[in-house]
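Every protein chain but one is kept in place in this view of the complex.
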Amino acid sequence: MSEYFFLLITTALVNNVVMVKFLGLCPFMGVSKRIDSALGMGLATTFVIVLAASVCWNIEHWLLAPLGLGYLRLLTFILVIAAVVQFTEMVVHKMAPSLYQMLGIYLPLIATNCAVLGLALINIQEKHSFVTTVIYDFGSALGFTLAMVMFAGMRERLSLARVPAVFTGAPIAFVLASLMSLAFMGFSGLNFK
Amino acid sequence: MIPVLPASAPATAPHTVTGSSVTRIMLILLATLVPATVYGFWLYGWPSIFLWIVTVLSALLGEAACLKMAGRRAMPSLLDGSALVTGWLLALSLPPWAPWWIGCIGGLFATILAKQVFGGLGYNLFNPAMVARVFLLISFPVQMTIWIAPMPITAPAALNFHDGLLVFIRGIPDLDAVTSASLLGFAKTELSRGIDLFHSLAASTAPVTTFSGNRTGSLGETAALLIAAGGLVLMAFRIISWHIPVAMLAGIAIPALIFNSIDPARYLDVSAHLLSGAAMLGAFYIATDYVTSPNTKYGQLVFGFGCGFLTYVIRTWGGYPEGVAFAVLLMNAVTPVIDRYLKPRILGRDWRGAPLDPAIEKAKS
Amino acid sequence: MGLIEKFLHNLKAPHWGVHPDDHKRPAADAPIRVLPLPARLYVPLQQHVGQAARPIVLVGQKVLKGQLIGEPQGRISAPVHAPTSGTITAIGDITAPHASGLPFDAITITSDGLDQAIEVDVPADPFALSPTEITNLIAAAGIVGLGGATFPASVKMALGKRSEITTLIVNGGECEPYLSCDDRVMRDHAADVVDGVRLMMYGMGAKEALVGIEDNKPEAIAAMRKAASHFPKVKIRPVPARYPMGSDRQLIQTLTGKEVPSDCRAADVGVIVNNVNTAYCVHRALRFGEPLIRRIVTINGGAVWQPGNLMVPIGTLAADLFEFVGLKSEPARLVMGGPMMGTVISHANIPVVKGTSGFLALSEEEIPHSEAGPCIRCGNCTSVCPIGLLPLEMAARVRAGDLDGASTMGLSDCISCGCCSYICPSHIPLVQYFSHAKGDLWAQERSKLKMEAAKKLAVDRAARLEREAKEKAEAAARRKAERDAAKAAEAAAKAAAAATESTATTTETVS
Partner (left out) sequence: MLAAVTSLTALGAILGCGLGVAARKFAVEGDPLADEIEAMMPGSNCGQCGMAGCSAVAKAIAEGSATVTICPPGGKALATALAAKLGISVDLGDVVDSGPQIAQVKEEICIGCCRCMKACPTDAVVGAAKQIHNVIREACTGCGSCVERCPTEAITLRPVPVTLQHWVWPKPEIEAEA
């Protein structure tokens, strides 16, 4: 049990998907202007990541691996992810119209969030069991949400700052992200054994 | 009678103000740092003095250059003393015999990339001194982890002005003769070699923790008690409140107490944690930085505890022997979220912001 | 005080507010002086919250002291009376005691020097009257809240009638530095104040009255205790001296522990707050039939020779007051009210209004000079805010133009007390940011209301046009029908005529 807990911590903090692995930077930069939308995006992505990765794991284990169709992996996974994102979009549109408005184009773009595909592939590569897969992906998605919310909070404050003209907009956001990444370096080598 | 319209915007109330100012706050802060700094100078000799000068000057230079480029008046911002504080705190957190370019790069990085690109004083999201320290630690791990055994400047074996300058510019000639490990680093290395704390700390090579601070470390960590005293003075002047320091020290002490009592062979005790590393400097001077810490009392408690707890986690299980800088940066990143969710209650409203029920208030007597 | 007691006192002391230098003495220690009658008085028609009074006198008309010259209009309003006898010489603009320096309407009375009062009936025993009659008399006397808010006192009492009032809180806090008119009225007219308090209690049916006096006014506390010693219902309660203790919500909380919900009035929690000077005026009105035509005004500030409190007729120019007390030097800033919340006035030709608690002539050394710097997020403003707001965050949003963001943070709860601006080490004019934002939001609200009204008009117009078109069509149809009918009738008539004719012819033929 504690092993899973440490796995959760490790994936969320030590190997943070955004700050350490540098995956999922598109929504990280795109939907991080407000805490509310960042939180919504994080939750939507969490949903997609966990669902897509577990479906992908099953497809890999029950379909692709037995039939020796490893070369179709990328194609299949993208198909699954696209379908899950489509489904998520419908759910969000129905359940939270204002969040749907806020996320805008970035909601369907979860399909192209490399964190989703990346995590699905890593699970196969690392030969995770199904339970590990779910925890690993949930932890990573949690880390993604955490990074999104923290970053959005800072950008909210930044929007009130007197940033020099040359740095306004994306440049200062990247500087900020780099400093945040610097802070996350503190978790590197974290080992509870 | 023809009314005379004021030429410019009317003066606004209040028509009286406190005598306090940003400059005054910064100057008091620096004044309380003087004893610890001078003590550090005495322990580590000339190279540390040179490093301090270069770091502070680089910080000021970085600030001035940015203001110049932004076309703003440099003097008011330089005189407010914030760049001086940044440079000073950075110098206090560096290895005392670090080469000159460490101080120079650190000072410039702190004021330019951690502060001025965000718009200068008040807008930076991370503590500039700690950003620079972490940046230096990651970029130059070797130079940033050479710790010197203290050797009072008055001792006969201490370097004189000329030799100190040489060490400062050319580097340390004979490393083994002067270096020593800090307590946290030593404990970590020995633990990783499979030697538990009972044995490693009993060894003759083990660093000792003394309250006088006569031990290995950066300028700011050796004199933990002088730093703490300075912090108390700041509280007396009401420049900092007790919330962050107390919460941060508690954040270190509580897990230290728990784990030390579970397994003293693996986990250092409370006093070792509190007195070594930058715990005191961090609690009183770094984490309390106005700009990058929460504004409300509750937020400050959460923030301080987070800083302390993360420090303990990184020290104990992380890859680095010291975690204050990382912990502070991580909590800096959470500060806007804390500020957003931990607001004081508005008079006449409940915690969620809805107006109170008049019937309940009326019934009170 | 023992150490433990002191500690407990500190614990109980409010955790908000500031301690500015009070500068109240020596002005507070000098007895009230009466100002010689000025030659001209300028009585503004809008001296209260609500609608302005309507002038009922004509230029050239002679008036007596206490005569009604402006009658109230609308539900929330107050009458104005002539402060002395004389001739109305003008009705027109005078600079308002307002930061904008814009003009407002005032009635100019040139004094005849006789100060002849109009004859009035004074009730022999006001306590024999019904509470409603008391309220009416207070309304007729034009009494408004003299603490500065100038809300008509009778309207406040009437509002209170809807909800049962248990406590009358009498505000003798006077937390603003420099000012001492409340302190002075309690010292010199304690018995009258207590009488006014009892009359108000009777008028609103309150069970008790709590007189809150800051503990930096020991003389006033002693005088009031002595005056109230025979009336157990009137309780004198010293409160810690801390700005803004004189603010309604803070005083209510300190004295009763009740918190006024942010969308309610004090009356909704069974409390009404009135100033001690208001109580004094109620006493004058009910016992002597004297409407609100004079008040105590503090003249203070570093540029004043003889600071003190003056009894002055409403409408006296500040210039006359400064002339009477003498100025040491050219004042650097003139302020109406206290230094924390007072209004800067651009010149001294500004009349005393009912809400004028004082005029300050501040010297160069007393006014702030520091330039505003960037916010360093020290959080001092947050810890002193008596409401629990985050002034720094609100100001940052206002600066960035995000007014909605500021109002979700509680801008509407801000009482503009000035604690945040006072304490700010960067000297940021926080209060001005909030005043600006409130004004802007209010303007937006107004334009929204106007837009809604316009929309209704547009809808009405569309409906009207449609109706008109329909009516036109109907009318056209009717006309056509009429025409057709007429035509048909004509045809029928013709036919009939033809028939008759033929018959006639036939008849004729027959005959």
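Letters A, B and C mark the chains in the order given here, with residues in each chain numbered from 1 onward.
The rule we apply is simple: contacts are C-beta pairs under 8 Å (C-beta built on N, C-alpha and C of every residue); 3 or more make two chains touch, one makes a residue touch a chain.
Computed from a predicted model, the values in this text were never measured in an experiment.
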Problem - Listed residues C:Ala39, C:Leu114 or C:Ala458, member touching the removed chain - result: C:Ala458
Completion exercise
Full-complex touch with the removed chain, picking from A:Thr76, A:Thr112 or A:Thr132, is A:Thr76
Practice task
Pick out which of C:Leu129, C:Leu146, C:Ile236 or C:Leu403 touches the chain that's been left out of the picture.
Solution key: C:Leu403
Problem - Hidden partner chain, residues of subunit A it touches - result: 33, 37, 59, 63-64, 67, 69, 72, 75-76, 79-80, 83, 86-87, 90-91, 93-94, 97-98, 101-102, 162
Exercise for the section: Can you list, in ascending order, the subunit C residues touching the missing chain? Expected result: 46, 96, 98-100, 102-104, 371-374, 398-399, 401, 403-404, 428-429, 432-433, 435-436, 439-440, 442-444, 447-448, 450-451, 453-455, 457-461, 464
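In this section, only the chains that are shown with their structure count from here on.
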Practice task
Compute the centre of every chain as the mean of its C-alpha atoms, then state which one is farthest from the centre of subunit C.
Solution key: A
Completion exercise
Whole-Å distance, C-alpha centre of subunit A to that of subunit B, is 33
Problem - CA centroid of subunit A to CA centroid of subunit C, Å - result: 57
Problem - CA centroid of subunit B to CA centroid of subunit C, Å - result: 51
Problem - Multi-partner residues of subunit C (at least 2 other chains) - result: 374
Problem - Where subunit B touches two or more other chains, by residue - result: 119-120, 123, 339
Problem - Parts of subunit A lying in touch with subunit B, wherever the complex brings them together - result: 35, 149-151, 153-154, 156-158, 161-164, 167, 172, 175-176, 179-180, 182-192
Handout entry: For the subunit B and subunit A complex, residues of the former touching the latter
Key = 69-70, 113-114, 116-120, 123, 125-126, 131, 134-135, 138, 310, 313-314, 317-320, 323, 325-327, 329-330, 332-337, 339-340
Fill in the blank from the handout: In their shared complex, subunit C is touched by residues of subunit B numbered 1, 3-6, 10-18, 20-22, 24-25, 76, 80, 82, 119-123, 241, 290-291, 293-297, 339, 343-349, 353, 355-358, 361-362, 364-365
